[in-house]
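What follows is part of the complex, with its chains left where they were.
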Amino acid sequence: LADAYRLDELARRVGGTVDGDGSREIRGVATLDRADPAELSFLTNPRYRDAALSTRAGAVLVGPGVELEGRDLLVVEEPYLALARLLELFHPAGPQPPGLSELAHVGRDVRLGEGVRVEPFAVLGDRAVLQDGVRVGAGSVVGEDSVVGEGTELKPQVVLYAGTRVGRRCLIHSGVVLGGDGYGFATSGGKHHKVPQLGRVVVEDDVEIGANTTVDRGTLEETVIGAGSKLDNLVMIAHGVKLGRDTLLAAQAGIAGSTRVGDGTIWAGQSGAAGHLEIAGGTVVAAKSAVLQSIAERSFVAGIPAVEHRRWKRSQAELGRLSELRRRVREFRARLDALEARLGQEED
Amino acid sequence: LADAYRLDELARRVGGTVDGDGSREIRGVATLDRADPAELSFLTNPRYRDAALSTRAGAVLVGPGVELEGRDLLVVEEPYLALARLLELFHPAGPQPPGLSELAHVGRDVRLGEGVRVEPFAVLGDRAVLQDGVRVGAGSVVGEDSVVGEGTELKPQVVLYAGTRVGRRCLIHSGVVLGGDGYGFATSGGKHHKVPQLGRVVVEDDVEIGANTTVDRGTLEETVIGAGSKLDNLVMIAHGVKLGRDTLLAAQAGIAGSTRVGDGTIWAGQSGAAGHLEIAGGTVVAAKSAVLQSIAERSFVAGIPAVEHRRWKRSQAELGRLSELRRRVREFRARLDALEARLGQEED
């Protein structure tokens, strides 16, 4: 049902070149194992080279220097980026007609921009602002005095607590909770007294937040998700955290309160950072690792506590060879005993 | 209020035998510390043997070879399974009358089977299909073109993104999100560009998914939860993962993108696997462990990175004895020094 394109036309659209038959007609994009001869497939991860050699795809999108005997190739500098563009071409986002559902609940003094879509059972709190083109999914709650920026989409069952600000062109997935109270308690005599959480959550432009992720507000400070950041599912961002621009946080990662993270960091799955730290921009944290101290310079760290990745690797290797080391030490003892015995004898 | 049964009648129903008074009347099932003489209790975990010796229960459900002096026993091969059957007998699931709430929102061309129940504020997207006996809890959202199989129950506040397929006799708990976008971004010049996520999530028959668990869709590939699998709460299944049949995933576990998992694996709490791996069927992953490489044969693994469990145990033990090893090495140095000194003297 999608239009067909000549391979050289696709190349032109993604700034690539054809290695093979540019006149080939392509009607869609599919994975290597499912593509048929009228489809383009893609090799963006070298693990799948075998599949690329046996695919039925009519052509394959590849990066520079990749050779696939007897195949028409669409060669680009950045194949994964080109894949994104081609998928948008073949699968343009379906139209979601604007409109305010009669089954939504709209508070007082709500301001709605042009082309806003609000689905059934959504709740817009008093004085909430939805800028142009905002979409609010079924059952989502936009708290009082919240602002949702132009073109942003809240999927069903998102909750924005009062006063939350979400920037433009963001995508917030189902179950996300923005602006819940930070975990702040003053303990006295063994009892934990709540410290009011009056700060707000600010999500800057072009951020995507995965399903069931939570971002808390702080006592007085803002919690900030920097522009262009992408958070996966079930991530936890605590009160007062400042995430720099273009942060990547994979699933189930967590950053504790008041930690400041520079631009362009990458956090692998189930990693975490303690509170009140400063993490240098560009830092990469390996899966399952726990950053327990500030990181002054862009680093690649791993482990619990996280240390420089090479050091962690070496420690792991050493750990695996410990039995052998112990055996050797035991052997030395025997040799030492023997030497001492002989020298003792000689003395006698 | 439940009916009473003779102990030998209960034995008959679960394929067991009575060791004691088969005519004893049983009116219910209770835990060892709470049961009264008209109730049956159970010993399915040997840790609780002391409680079984002091229980007031009229009879105790046990496995083969268990002895409890002076107690009437109901002996079965698989006591935990028998417990399940007996609980169903004494506590039959309450009737939830079918019917489509007037407070639900139903899109166009939705197809509803017989005996479907849809609770208030649920949303059924256009062309959604609910087969016979499906129950959709309050506030749940069944996205466009989704299919929910016969006898499946969605508890309140479940979200199925468009095009999701859930099999028969599944139980999906509150807060579960199926079909959210996979975490796929093409990074170019430090900016992360969204790769469209057009695949779908397929949950096969007889699957249970715990509260607030998320399962993502992939770029083009399906994400599959194999038949009979049971996922606990707050689990993350990333885009394109294929879980085999009868997988057990305990709470807060996570499997990264495109990893393929064989049948019958067990993942303990807070464990995880990296992406693009192949994990052999029957593999067991210990709590908190991180599988970072493919596993070719059924294994029991532990650690970060996960290694064969025995090896991990040994490494942990070695780690605990490192101070002692270091002390011994220090002592050897002294002995070596002494030996060398003596030989040096002799030379002089």
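Annotations for the structure displayed:
We call the chains A and B, going by the order they appear; numbering starts again at 1 in every chain.
Everything that follows uses one rule, which is that contacts are C-beta pairs under 8 Å (C-beta built on N, C-alpha and C of every residue); 3 or more make two chains touch, one makes a residue touch a chain.
All values derive from a computational prediction rather than experimental measurement.
Copy number for the full complex in this structure file, with 2 chains shown: 3.
Throughout what follows, only the chains that are shown with their structure count from here on.
Superposing chain A on chain B by their CA atoms means rotating through 120 degrees, a value rounded to the nearest 5.
Chain A and chain B have Cα centroids separated by 25 Å. Those residues of chain B whose C-beta lies close enough to touch chain A in the complex are 105, 121, 123, 139, 141, 157, 159, 161, 175, 177, 180-181, 183, 185-186, 188, 190-196, 198, 212, 214, 216, 219-221, 234, 236, 238, 252, 254, 256, 270, 272, 274, 276, 288, 290, 292, 304-305, 307, 311, 314-315, 318-319, 321-322, 325, 328-329, 332, 335-336, 339, 342-343.
On the side of chain A, the complex with chain B involves touching residues 29-31, 34, 45, 47, 78, 80-81, 83-84, 87-88, 91, 101, 103, 119-121, 137-139, 155-157, 171, 173-175, 208, 210-212, 228, 230, 232-234, 246, 248, 250-252, 264, 269-270, 287-288, 303-304, 316, 319-320, 322-323, 325-326, 329, 332-333, 336, 339-340, 343.
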